[in-house]
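Note that this complex is displayed minus one protein chain, with the remaining chains in position.
Let's turn to subunit A:
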Amino acid sequence: MKALILVGGFGTRLRPLTLSVPKPLVDFANKPMILHQIEALKAAGTTEVVLAINYQPELMLGFLREFEAQLGVKIICSQETEPMGTAGPLALAREILDDGSGDPFFVLNSDVISEYPLKDMLEFHKAHNAEATIMVTKVEEPSKYGVVVYNEQTGNVDRFVEKPQIFVGNKINAGIYICQPAILDRIELRPTSIEKEVFPKVAADGKLFCMELPGFWMDVGQPKDYITGLQLYLESLRKRFPERLANGAHVTGNVLIDSTAEIGEGCLIGPDVSIGPGCHIEPGVRLSRCTILRGVRVKKHACITGSIIGWHSTVGQWARVENMTVLGEDVHMSDEVYSNGGVVLPHKEIKASILSPQIIM
């Protein structure tokens, strides 16, 4: 089977992290975001993945080469010379997606984190003889998303309502699709939207179905949702693979610690923390609801909560980092400094406290 991942552009919402690497390569739970998807696709029988990308494709490919061999999945970049929307990339990759076998292919949005029950989805798709199947997920605030109105018994999709101001339902498009190659006939080679221009036509023909996504779903395209997504992901790991989570007196709640990270005496870590490879967490440090990316040093007695610490940064002794602080790559916070919601661009030194949320250029 084939798959296409909609990677898109600059990932501006996840800056300053995406100033250092393309968004799909930003680690989420100690793994580049896109690997979560490629692994799930592989597990569902995918052999070839097309990345629809319009920014830094060389960097992406260079990075993904090693995973290609490791996972046994062929990875191709379909470079867009202009942004092609959510459907245009399918037309651009038509030759690969429509290989003549008649097999359906997957389409995933790269910002989304979930348990990816792609096998179940494939069965559902086949059982309903659908031209396209989309995953839907229930949300608290449907007015922020594209709501899918469908028949709960048959799964047949009626229509899409983008950011509805009046309640029409609480199931939204989760950004995970399976399509028959036939759908490609409906897509022109131009920038176009799959949700607005393609799916409504399939729905009109009664060939669009949807399946409710079991488990969690989160669009982790911005720091706040990234932290929430980590909590949901770790909770799901606790149910599915508890052995991957850290244990011990210094751990509370769900915590993921890379085996090459060092944790000092008297720390208290968790809940909802991920610590990447090569990190040094010195004695007496407190970490909760945060992500510590590769190669970070957190010095003695520091306290970090609700924040993301970028690659190879350092956090000084008795520093306090909280309230959605995001440190870019190679940021150095001096001893005793306080960051309340500071968003710090890469390669900066922070010597004075940031008392209220602001961007440090």
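Here is the rule we go by: a contact is a pair of C-beta atoms (placed from the backbone, for glycine too) under 8 Å apart; a residue touches a chain by one contact, two chains touch by 3 or more; residues count from 1.
Operating definition for what follows: contacts and distances are computed from a predicted model.
K.L.:
Between "GDP-mannose pyrophosphorylase", "Phosphatidylinositol-glycan biosynthesis class X protein", "PRELI/MSF1 domain-containing protein" or "Peptidase S26 domain-containing protein", which matches the UniProt record of the unshown chain?
P.N.:
Going by its UniProt entry, the chain not pictured is "GDP-mannose pyrophosphorylase".
K.L.:
Identify the residue among A:F67, A:F216 or A:W318 that touches the chain left out of the display.
P.N.:
Checking the options A:F67, A:F216 or A:W318, the one contacting the hidden chain is A:W318.
K.L.:
Mind listing the subunit A residues that contact the chain we can't see here?
P.N.:
Touch with the absent chain occurs at residues 266, 268, 283-286, 288, 300-301, 303, 305, 317-318, 320, 322, 336, 338, 340, 353, 355-356.
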